[in-house]
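A single protein chain has been removed from this complex, and every other one stays in its place.
Order of writing sets the chain letters: A, B and C. Residues in each chain are counted from 1.
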Amino acid sequence: MSEAVIAVALVWVAASGTAVVLTRDPLCQAFVAGFFGLGLAFLYLSLQAGDVALSQIVVGAIALPLIVLLSLAKVGKDRG
Amino acid sequence: MDLVVSTSAVVPASVVVPLAGAALMAGFSWLLPRWARDLIAIAVALATTTLTLILIAASAGHPMIYWFSGWRPSGGMVIGIDYAVCPLGAGMASLAGVLASAALVYCWRYFDSARGRHHALVLIFLAASVDFCLTGDLFNLFVAFELVAVTAFALTGYNAGHPAPLQGAINFAVTNSLGGMSVLMGVGFLYARTGSLNLAQIGQALAGRHADGLIVVAFALLTGGFLVKAAVVPFHFWLPDAYGSAPIPVCVLFAGVMSELGLFAVIRVWDTVFSGLAGGSGPRMRAVLLGFGILTAVVGAVMALAQIQLKRMLAFVTMSHLGIYLIGVGLLTPLGLAGASLLVIGDGLAKSALFLGVGVVQHQRASVSEIKLRGSGRGLAVTGVTIVLGALVLAGLPPYVSSAGHALLVDAADQAGLPWVEIVIALSVILSSGAVLRAAGRIWLGWGDSESSRPDTGTADDPGEEAEDRSDTADADGKLGANGLTGVDRDQDGRERSGRLRRVPLTMVLPPLALLAIGLGLGLTSGIEEHAAAAFSDRAAYAAAVLGTHGGSIPTGGRVVVPASPAASAGGVLTDLGQVLAALCVAGIALDRRAVALRRALAAGTGWLRRLHSGLVGDQVTWLAAGLALLAALSEAALH
Amino acid sequence: MSRRARLVFFAAAAAALAVTLGAGLAGLPSFGSQITSYARMLNELAPRQRHVTDVVSAISFDYRGIDTLFEEFILLSAVTGISVLLRPLSDETRQLPEDKVPDRTIPPPSPAVWLLAVFLSSLLVLTGLETVTHGQLTPGGGFQGGVILASALYVVYLGTSYVTVERFEPAPLLEASDGVGASGYVFIGLLGLLAGAGFLSNVVGLGVTGNVISGGTIPLLNLVVGVEVAGGFAILASEFLDQTAVIRPRRR
Partner (left out) sequence: MSVLAYGVVAWLFLVGIYGVVTSRNLIHLVVCLSVAQSATDILLLEIGYRTGGHAPVFVSLPAHPGPAVDAVMQALALTDVVVGAAVTALLLALAVQVHKRAGTLDPDALRATRD
């Protein structure tokens, strides 16, 4: 059972990680990256690593997307 | 008893002091006046230097082991993290301390407004370097690697108002982060195989085993990651971009210690972990490391000669030296290591003096282009002497400590049956010192052409950083007032201070001379060679000390047997003087108007090499990936 | 290199690197088959020796506490570095965004939004504190809780307005908490040294397993890390927010 959950999480992470790289528009990428971050947290949880999963959520789903979006806003503003 | 406690407390104190200083500096610098920040930072750096110097003396003869959190190994199994202090590591740490102190003194007048954050970063850099040199734990080594890197990225981009430092910092950060990932994967592989993160215990677990795919790959990933930091070809492309654009006081730390830390880690991990593998892989591994070293030494020297931007030139000089150190380290003998470590100290001090001298020129003449500065050295005589002396001692002028290092290296190469290596070393030293001497001749004597002989006068000749450093260090941290959201501009004061005709502050003139004097003093110390590389290279003794398996009876194996004072021998002195003369000749030819055709031909001949240094992060990462794969293939051949 | 040449070169390098990684990964024990005796030992010893239930925090803050000390300084350096990189430079100025229609007054945020923000942020503060203080018991700890605490501040930003928050001048306070947290770790480590044991030794009373106050220095270290991380991430976000909201090129 847990094997299957891990396998699903691994596939999710591999696919969404690839999607992050292939999404060339940074704004779209930020959202795909959030999805990837959640996948990672899920994978870590399924590997019984609660501490790491929680860190991954606060970093990958709260802190970094916020900073990426703020950077994009700054960059877009300078351009306009 | 009391004494024992106090010496052992020195070990953690050497990182606790700079860390506490940095934390207070980062958190509370807004409470302190400018002079107090400077004084505290310098005092902390000097205290750290003193502590590490004590450690050199205390660890001579046998490594000092310190267990953090009091977790000693039990039943042969390591529980916590240890510092394994050896003279080589403590020596590297004290070099970092000396250079950080010099850089902080120099900053006194260099940055007009530093707001404590710069000092905090320098102190954290210092603490991380000390940790890097002392730790006996593989993962802790990775953490130190990353901490050195993170502070260095930020310090590189300090002049955030110009594109070059930012780009240098980005290239630096991307490549070195990938290097860090490579190291961490290597750590994971070794842990999976041996169940330990302690260097000594991993070494013990691998001793006598035959290398398989996992061990080869772990070695390649670890070594490759460290070689990224050590800027060895083909992992080196970030180095000129970062060192050529970072603020001068930061360049001092980088060129003097940071890259050398990478080499230190290579040899430490090899000695403690991999050298015990069955199959006598030593000679083949020597060939691999020598190959990388020679390539780096030559490429760096040739590229240095092709530069006219002084900081970028010194960056390539640094790189060439790193290649030479890798040759010394890669001989895998205590004697080669001793030679390399003396060179690291001597050259580190001299290169720092050169960078600081260039900083004075930049501060006074607002340019770092050798061509633009032609004939403008009048009034900066002391700095001119500093730079020429620095270049000469880099070429091996006795009795500076570098010449003793060269002599040991020559002996080591002879003993290893590779006398031709000396020629490569001499050639690189001559070319790189010649480049610096050429620049000095052009600036202070007004010799040579006033335009570049480079076929394409590309953008890097003058990468838009002429007015760097002072104009953008305005740390306008003004808070938004309750009513007025006014722009804050505190750099007026700073602009005035960088006026062209002002006298050079003593805090900028003296540190480079002091650094050269330290190197001279070390060179005059009798028996410095004998002390250079004690007991570091003996894996069994190291493991015994850490794991406590031989209760106190630590063999003093690996002690260097130095042939009767080689530096003083007539042959050694003649070789050194020959190198110095040759370097002067290189500079003379480079400045001679009649040799223009030769220069054009050389410039055209090395154009392809220069074009490889495109400054593009995509290229650099591609080379990194290729280099890792190459290193893995060579390690497979060497270890298997 | 042209982009095409680089791609071809990279393809070759990546193929070789893939073989390298494959060779290394193939040497690992098969997935899920075993853990090391070191890990087994710590899993067994930590709850008894350190009166914790979460072994990961015992390792992070006790057995390998020096790693976490340096980890905190990595964060401190990054935050300090970002403050340095994103400081307003000499050709920039801090200015609130101009309204496109000059005579329009910006309406204050409605009480409902304000209330929601207060509610949300107090919820976040509570969650953050609970995460920080239960580090030795359950997954989570100073780092995770600290980030949650920092995010509470930003809910306040969202609910009120930039000027309101800036009026309290939180920056020195945040900077100080960043520094206090990092130096706090060092000073707690010194307790061990003062007690005659090693640096970072866990010399405080260990308490009863399962209690909020148990594990000796582990909850204390979690607390200072929480303070540091909360300050650090708040500075981080505010530096980027400043770039977007108030820092703009100076018109000459």
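Definition applied: a residue touches a chain if its C-beta (ideal position, glycine included) is under 8 Å from a C-beta of that chain, and two chains touch if they have at least 3 such contacts.
Remember, it's a predicted structure, so these values are computed and weren't measured experimentally.
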Neighbouring shown chains of the undisplayed chain, as defined at the top: A, B, C
Absent-chain contact - pick from B:Ala23, B:Met64, B:Ala173 or B:Leu520: B:Ala173
Touching residue (missing chain; options B:Val17, B:Cys86, B:Leu104 or B:Ala164): B:Ala164
Touch list for subunit B against the chain that is not drawn: 139, 143, 146, 149-150, 153-154, 157, 160-164, 166-171, 173-174, 177-178, 180-181, 184-185, 187-188, 191-192, 197, 240-241, 244-245, 303, 306-307, 312, 458-460, 463-464, 610-611, 613-618, 621-622, 625
Residues of subunit A in contact with the chain not shown: 2-3, 6-7, 10-11, 13-14, 17-18, 20-24, 26, 29-30, 33, 36, 40, 43-44, 47-52, 55-56, 59, 63-64, 67-68, 71-72, 74-75, 78
Contact footprint on subunit C, counting only the chain that is left out: 3, 6-7, 10, 14, 17-18, 21-22, 25-26, 28, 30-36, 38-40, 42-43, 46-47, 53-56, 58-60, 64, 67-68, 71, 74-75, 77-78, 81-82, 85-86, 137-139, 143, 210, 236, 239-240, 243, 249
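One rule holds in what follows: only the chains that are shown with their structure count from here on.
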Computed distance of Cα centres, subunit C from subunit B, in Å: 30
Averaged-CA centre spacing for the pair subunit C and subunit A, given as whole angstrom: 17
Contacts with 2+ other chains: residues of subunit C: none
Residue list for subunit B, restricted to those that touch at least two other chains: none
Residue numbers on subunit A that touch subunit C, as the complex places them: 3, 49-51, 53-55, 58-59, 62-63, 66-67, 70-71, 73-74, 77
Subunit C residues within the subunit B interface of the complex: 1, 3, 6, 9-10, 12-14, 16-17, 19-21, 23-24, 26-29, 36-39, 41-42, 62-67, 69-71, 73-74, 76-78, 80-96, 163, 166-167, 169, 171-172, 175-180, 182-183, 186-187, 189-190, 192-193, 196-202, 246, 250
Parts of subunit C lying in touch with subunit A, wherever the complex brings them together: 32, 54, 56-57, 131, 138-141, 143-144, 147-148, 150-151, 154, 233, 236-237, 240-241, 243-244
